[in-house]
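Here the complex is missing a single protein chain, while all its other protein chains stay put.
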Amino acid sequence: MTFDDAALTIAASGRHMDAKGWVPATAGNISIRLGPEDIAITRSGRHKGQMVPADVMLVDGDGASREAGARPSYETLLHCGIYRRFVEAGAVLHGHSIANTVLSRRAGASIRLAGYELLKAFPGGPTHDTVVDLPVLDNDQDIPRLQRAVDALWDDAPDAPPGYVIRGHGVYVWGADMHAAMTRLEALEFMLLCHLEEGRHSR
Amino acid sequence: MTFDDAALTIAASGRHMDAKGWVPATAGNISIRLGPEDIAITRSGRHKGQMVPADVMLVDGDGASREAGARPSYETLLHCGIYRRFVEAGAVLHGHSIANTVLSRRAGASIRLAGYELLKAFPGGPTHDTVVDLPVLDNDQDIPRLQRAVDALWDDAPDAPPGYVIRGHGVYVWGADMHAAMTRLEALEFMLLCHLEEGRHSR
Amino acid sequence: MTFDDAALTIAASGRHMDAKGWVPATAGNISIRLGPEDIAITRSGRHKGQMVPADVMLVDGDGASREAGARPSYETLLHCGIYRRFVEAGAVLHGHSIANTVLSRRAGASIRLAGYELLKAFPGGPTHDTVVDLPVLDNDQDIPRLQRAVDALWDDAPDAPPGYVIRGHGVYVWGADMHAAMTRLEALEFMLLCHLEEGRHSR
Partner (left out) sequence: MTFDDAALTIAASGRHMDAKGWVPATAGNISIRLGPEDIAITRSGRHKGQMVPADVMLVDGDGASREAGARPSYETLLHCGIYRRFVEAGAVLHGHSIANTVLSRRAGASIRLAGYELLKAFPGGPTHDTVVDLPVLDNDQDIPRLQRAVDALWDDAPDAPPGYVIRGHGVYVWGADMHAAMTRLEALEFMLLCHLEEGRHSR
């Protein structure tokens, strides 16, 4: 995939997430991995509802800007952390929804989803009769330290699902490509909204 | 109706259901019966929000693809089961809404709807002063076995309404044509949302 | 206003109400009074989301069709009842919302709205510091009998607000013209949604 096509795809995904209400204010960020040292990612501080390809820029595998003077999304290192750990990850989405914000604020270390047909959007066998424990991490403005917490979590739980929530801050989800990542995000947000509606609390 | 017109109608219906939030991820499927051995139905794994006629294919009355190498929706056999049982059925809709998911997870064998003006969208006399017991079946990834459970239900309750819910999975609704099926689905989802808002539980 | 302009206005209003979610299935109806014996009103059984001027027809002051073979909305007589009683009424809107359906099902003879800035959209002085008791009537498929109940209500309460709710069925609101009626409907539905969110019950 070329950078130009990735920028088009990211901009369309931003507008889609805005239509869903998942990127209020300038929240949210989106990336596609083009190669080991090439990640296309949203610029800092842009509203996703009017996204155009010019709102996308290039960073390297450590999140350093490859465009002079340009600033990528504040949480670029979290995207890099996902790509570093999961070779199969090709696209990463981060959004703030009412459901993921409220549920993560009341959750303990994870949110358990069980019995939903849409769990099929997650790895672990093509069945609804499974359980996904979505990890919940405490929020931290020190992003390198937050990424170390995420890495520690993955070290302890190598079968963690392809997503996690930062408390009061939003969800990260990934997939082999943007279609897979967005399908997973839509499935997850739907299940979280059901979970919220059911009045389920922390575990 | 020609296959081409059916494909256009199905694609428009998919985009409509997506706008309502009833087909998250790649969920949902839609069909129109063209003849005893000709059913136009959504292909497997497509997002309904960007549906085009090319996302529709042809299967026979037993759900076998009539297009080499093409794969219809996973739950095609449930559509065939409806068409086999009800000669008057011309279109079938399957969607996942927050309301039908949450209510079916907490329900027993049915969800009782009573006193709504929109019950007039269901058979049984042109009045709101009626009761519809919407059957709820346990989810099952073995679709032929699930269809046998649906058939057993219909054998026991020949006056069952033109719809049922699979627990945690979504609703099936049908009508003489797509307009009738969609009208019924909109009425049903509206009543389920009221039901959810009223905090009503299983019966 | 000509019939053609009224038909355009009614069609646009139908699509607006559909975008708000107030006319599920084929629910809802809309009219404009052109003269003492000329009321433009929605035809029966059309979906409001794709309304065009051809979905509008002409009836006389008693609700009889002025177009051979055409059938107006089932509840045309309720529109006529409003126009007969209130000479200042120029447009009538009827919609089904989750809020008006759920609240009317749990209400007694009225729903009391108080302390909302948007009460200024109702007569009674330009202030929020007022009370509107929105009448709630039992549903009835016998429309002439239902209209007699509405008339009896107005006879008893000559200062009733320009709106009422039919239990489990929807709201009727009117104004001097379509803009006034729609402004009132939007204000009312907003307050009812607040009311529902506050968990307020019957009075």
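Note that the chains are named A, B and C in the order they appear, and that numbering of residues resets to 1 at the start of each chain.
By our rule, a residue touches a chain if its C-beta (ideal position, glycine included) is under 8 Å from a C-beta of that chain, and two chains touch if they have at least 3 such contacts.
Quantities reported herein were computed from a predicted structural model and do not represent experimental measurements.
Chemist: The chain left out touches which of the shown chains?
Modeler: Over the full assembly, the chain not pictured touches A, C.
Chemist: Using the definition of touch stated at the top, determine which of A:17, A:59, A:80 or A:196 touches the missing chain.
Modeler: Touching the chain that is not displayed is residue A:196.
Chemist: Which is it among C:37, C:117 or C:155 that touches the chain not included here?
Modeler: Only one listed residue reaches the unshown chain, and that is C:117.
Chemist: For chain C, enumerate the residues touching the unshown chain of the complex.
Modeler: Missing-chain contacts on chain C: residues 115-118, 121, 126-129, 179, 183-184, 186-187, 189-190, 193-194, 197-198.
Chemist: Contacts of chain A with the missing chain: which residues?
Modeler: Against the left-out chain, chain A lists 24-27, 47, 96, 98, 101-102, 105-106, 139, 141, 166-170, 196.
Criterion: only the chains that are shown with their structure count from here on.
Chemist: Nearest chain to the global Cα centroid?
Modeler: Central chain: B.
Chemist: Superposing the C-alpha atoms of chain A on chain B takes a rotation of how many degrees, nearest 5?
Modeler: 90
Chemist: Between chain A and chain B, what's the gap in Å when you average each chain's C-alpha atoms?
Modeler: 32
Chemist: Do you know which chain C residues sit against two or more other chains?
Modeler: None at all.
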